[in-house]
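Note that this complex is displayed minus one protein chain, with the remaining chains in position.
Presenting chain A:
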């Protein structure tokens, strides 16, 4: 099924939950099992990714898992909407975490968001650090490129 504008606008991540919601919830959890259960659950809130968008153009080259990314700029609201998918469950969850921080924002607000600092705060930075070949770093780079192009 091809992606419609509505698919993008329906992606709740960023609005519900907001990054403040996530920070409030996540920072309470102290053992790794609860933390990762939270991440896995967040991944389940990602809207379905359209099958016909799984093409080379939308593929984010990582090392292990497959990551897909598409975007839509909404002229009316001036905001950028993103959809993401991965075949690895933890990567899906972390990608959802990234969307909570970056989805449903104007390109300028998106570019002003310090995702590294946020992930440091969540004690998840190593997952997006350049030493991990899981594609999340590349995904963040691609999102920022899209925002830069749109903001220009």
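One rule holds in what follows: contacts are C-beta pairs under 8 Å (C-beta built on N, C-alpha and C of every residue); 3 or more make two chains touch, one makes a residue touch a chain; residues count from 1.
Criterion: contacts and distances are computed from a predicted model.
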| item | value |
| --- | --- |
| Complex member absent from the view - protein name from UniProt, among "SRPBCC domain-containing protein", "Cysteine desulfurase", "Osmoprotectant transport system permease protein" or "Glutamyl-tRNA(Gln) amidotransferase subunit A" | "Cysteine desulfurase" |
| Option from A:11, A:65 or A:103 whose C-beta touches the chain left out | A:65 |
| Full-complex contact with the absent chain, from A:27, A:87, A:117 or A:145 | A:87 |
| Touching residue (missing chain; options A:3, A:40 or A:111) | A:40 |
| Residue ranges of chain A at the interface with the undisplayed chain | 32-33, 36-37, 40, 63-66, 87-91, 127, 134 |
